[in-house]
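Let's look at chain A:
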Amino acid sequence: MTALQATCLIAVAIIGTLVVFTRDPLRQAAVAGIFGLALSALFLSVQAPDVALSQITVGAIVVPVLVLLAMAKIREHDR
Partner candidate 1 sequence: MALASLAILVPLCAAVLLAATTSLRRRRAADAVALGAAVAVLGLCLALVARSSDAPIVAWLGGWHPRHGVALGIDLYADPLAAGLAAFAALLTVAGLVVSMQQVDTASHLFHALVLTCLAGMVGFCLAGDLFTIFVFFELMGVSAYALSGFRVSERAPLEGALNFAITNSIGSLLLLAGIGLLYGRTGALNLAQMGVAVAQRPPDALVAVAFALVVCGFFVKAAIVPFHFWLADAYAVAPTSICLIFAGALSELGLYGVARVYFTVFSGALGGHEEAIRDVLLVLGLLTALVGGVMCAGQRHLKRMVAFATVAHMGILLCGVALLDSAGLAGVAVFVVGDGLVKAGLFVAIGALEDRRGSVDEHRLFGRGRGLPALGALFGVCGLALAALPPFGPFLGRALIEDAASHRGLDWVAPLLVVASALVGGAVLRVVRTVFLGRGAKPPPSRSAGADEAGEDPAERERPARAPVVVAFALVGLGLAWGLVPGLVDAVSGATAHFVDRPAYAAAVLRDASPHVPSVASKGPGVAAWLYGLASAGLAVVVASVRTVPEGPLRELHSGRVGDYVAWLATGAAVVAGVFALTLG
Partner candidate 2 sequence: MSVLAYLVAVWLLLVGIYGVVTSRHLVHLVTCLAVAQASTYVLLLAIGYRSGAKAPIFGDIPQSTPVVDPVVQALTLTDVVVSATVSALLLALAVQAHKRFGSVDPDELNALRG
C-alpha cells in the first residue's frame, strides 16, 4: 500500500464520519461533497479512473445539488 492510498483511506474514513455527525443537512451537503471528492481521490489512487470520474460527477455534484434543492423546498415551506 502506498502512502497516497493510506492517506486517502484515512481521509475517507474521517470525512465519512464527519458527514454522519454533521447534523445540519445544509452543512452536511457541503461535507458530503468533500467526501465525494475524497472518494474520487481514493479511486484514482487505486487505479480506477472510470469510477473516479463517475464518483465526481455523481457524489460530489449531482447528489449534493439534489440535497440542496430538497432543502430549499423544505426551508421555504417552513417559513
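Everything that follows uses one rule, which is that contacts are C-beta pairs under 8 Å (C-beta built on N, C-alpha and C of every residue); 3 or more make two chains touch, one makes a residue touch a chain; residues count from 1.
As a selection rule, all candidates are chains of the complex that A comes from, given by their letters.
It should be emphasised that the depicted structure is a prediction, and the values quoted were computed from it without experimental measurement.
Pick out the one candidate among 1 or 2 that is in contact with chain A within this complex.
Answer for chain A among the listed options: 2.
Can you check the complex and tell me which residues of chain A touch candidate 2?
Going through chain A, the ones touching candidate 2 are 1, 5-6, 9-10, 12-13, 16-17, 19-21, 23-25, 28-29, 32, 35, 39, 42-43, 46-51, 54-55, 58-59, 62-63, 66-67, 70-71, 73-74, 77.
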